[in-house]
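The structure appears below as structure tokens.
The other protein chains are all here in position, but one chain of the complex has been omitted.
For chain A:
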Amino acid sequence: MNKLLFGRYIPQDSFVHHMDPRAKLVLSFLYVIVIFFANNWWIYLLMTVVALLSIWASKINFKLFVDGILPLIWIIAFTMLIQVFFGTGGHLYWQWGIFSVTSLGILNAAYIFVRFTLIILISTLLTLSTSPIQISDAIESLLKPLEKVHFPVYEVALMLSIALRFVPTLMDETESIMNAQRARGVDFGTGNIVQRIKKIIPILIPLFVSAFNRAEDLATAMEARGYQGGAGRTKYRLLKWGIRDTIATLIYLLMTVVVFALRFF
């Protein structure tokens, strides 16, 4: 469980860390969209360079990004295999019933591998360099226009940031409950499927009880401190667009333009 990189913020003093989270969020989305337009190696090369440059600018150890990819390696491999055996077009190397291995199939599989890897790298960069609270601040700020259509932006953002805040807490709690049940003789990870499901009950129930208690305590504590919700609340953490964000945006826009040029002309 500790291997999971989701929500793992790694504080650093770097270009990327000091960027406005809104810029990081939007640029990451832009990157993921643009990569779906990639159809030749020049584009992939360019996008790899941009990804590596962004990672370099975050000063985060590259090994952590590799750790982020490893858990997903089977999904990537599976998708590639499907491409290799079901892809059609180009030179035919081998065929057996509905299975065929063609040059285009192999090429597509290679593209998929690079595409997957790059998407994971960029999204890992976002979560490693941006604390959950910054991400939810950014989402709130970006959703602000929706207030016009009476979308409860503030409430949604609050829910999101509380949920994100409690992910690590609940993970620790799970761990300590599992330990307590292990000490009472539960052997997790043995037995048939029915037995295994039964063993989850002694974890889930205490976890729910404590999550509900926590939620109730939190609500009481917020009310006791005069919490009132959206309107009129000022912010402690202000989002500020800076020169770094402009630079990064320009680089990513340039990349987008070049990618489209390479693809369509």
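In this section, contacts are C-beta pairs under 8 Å (C-beta built on N, C-alpha and C of every residue); 3 or more make two chains touch, one makes a residue touch a chain; residues count from 1.
Note that contacts and distances are computed from a predicted model.
J.: Missing chain's UniProt protein name, "Carbon monoxide dehydrogenase small chain", "Nitrate transport permease nrtB", "Energy-coupling factor transporter ATP-binding protein EcfA2" or "2-hydroxy-acid oxidase"?
T.: Missing chain, per its UniProt entry: "Energy-coupling factor transporter ATP-binding protein EcfA2".
J.: Write down which of A:Lys148, A:Arg184 or A:Arg225 is the residue touching the left-out chain.
T.: Touches the omitted chain: A:Arg184.
J.: Based on the whole complex, identify which of A:Met159, A:Ile201 or A:Ala219 touches the chain you can't see.
T.: Only one of A:Met159, A:Ile201 or A:Ala219 touches the chain omitted from view, namely A:Ile201.
J.: Could I get the residues of chain A that touch the absent chain, sorted low to high?
T.: With respect to the unshown chain, the touching residues of chain A are 2, 10, 61, 64, 173, 176-177, 179-187, 189-190, 201-202, 205-206, 209-210.
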